[in-house]
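Only one protein chain is missing; all other protein chains are in place.
After this line comes subunit A, so read on.
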Amino acid sequence: MSEPLLSVEGLEKHFPVTKGLLQRQVAAVKAVDGISFDVVKGETLGLVGESGCGKTTTGRLITRLIEPTGGKILFEGNDITHMSQGRMRPLRRDVQMIFQDPYSSLNPRHTVGAIVGAPFRIQGIKTEHGTKKAVQDILELVGLNPEHYNRYPHEFSGGQRQRIGIARTLALKPKLIIADEPVSALDVSIQAQVVNLLEDLQGELDLTYLVIAHDLSVVRHISDRVAVMYLGKIVELADRKSLYESPMHPYTNALLSAVPIPDPKGRAQRERIRLQGDVPSPLNPPPACRFHTRCWKAQEICKTVEPPLETLATGHQVACHFPENAPTTPEPAVTTA
């Protein structure tokens, strides 16, 4: 395994809950509660989970849009966890973000040229034939007409707007792109266009992606490795094939079996794992294993001892006391990052 481009160690974000005149802290929402993973150069890591599991917070922590309360973020070996804004700025060239909503993430008063050209301006980068030429080249790269340089976002459809967002991300040739639900606001036929575009760009520009999404089928399609989050923790992390074909964590199993399958003939035979209830509030998560309140395999130990994220097969980490599909003797940790 080559050197990780991004390395996250025990990352935490606890949002304080305050009360009263003195804004005394009475509790904390543990949105992200000690997660660790690596992203290797050139790969796509998918981060999936239901709403409130902390996946978006993770993305924002890595881009340093919000300040972590604990843990470490290493980018190319440099600790950027608490780096000052000024020192972060040159690094921002290398880490860029694609946002979910192509309507609210583009300034309606700016032209496409200004939006996509902003990174050049902010970073003070001069290009050989001027910014306009550079911007037009990028527009062409993402499948937009370069002549639309002077148009405003409202003149474009949802899919085209998402392409503008992607163009802005690519402007400075970043190394890592964090895509937070890049296709979930788009129509089905447009989703596929954008997914293909992201894949093509990865090949052409040698990009590394961290894709945050809730749609398990989209994540399987674009990711090399997938991490599953539940209430601020990673419960399972594995390469695509083993995660989807032999998931070990009961939650992963339940998630996969809940996805509606577009096959009307098979609906009678399908056996579903039905989870009871909803995801508990991250303000007051269940103790020890956070999934035990909804898990059908839960036993006494799950309520008292928190299962650590352990490597049970090559490159397959699981945090569960009673994993499924697990090899009988756990392999020694060879590739733990």
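Throughout what follows, a residue touches a chain if its C-beta (ideal position, glycine included) is under 8 Å from a C-beta of that chain, and two chains touch if they have at least 3 such contacts; residues count from 1.
By definition in this document, contacts and distances are computed from a predicted model.
Matching "Phosphate transport system permease protein PstA", "Cysteine desulfuration protein SufE", "Phenoxybenzoate dioxygenase" or "Dipeptide/oligopeptide/nickel ABC transporter ATP-binding protein" against the UniProt entry of the left-out chain gives the name "Dipeptide/oligopeptide/nickel ABC transporter ATP-binding protein".
Contact with the chain that does not appear here is found for just one residue of A:K173, A:R267 or A:K303, A:R267.
In the complete complex, the residue from A:P4, A:G159 or A:P307 that touches the missing chain is A:G159. Within the whole complex, the absent chain has one touching residue among A:S104, A:N196, A:N284 or A:T314, and that is A:N196.
Interface with the hidden chain, as seen from subunit A, comprises residues 50-51, 157-160, 187-193, 195-196, 199, 214, 216-218, 220-221, 240, 244, 254-267, 272, 274-275, 278-279.
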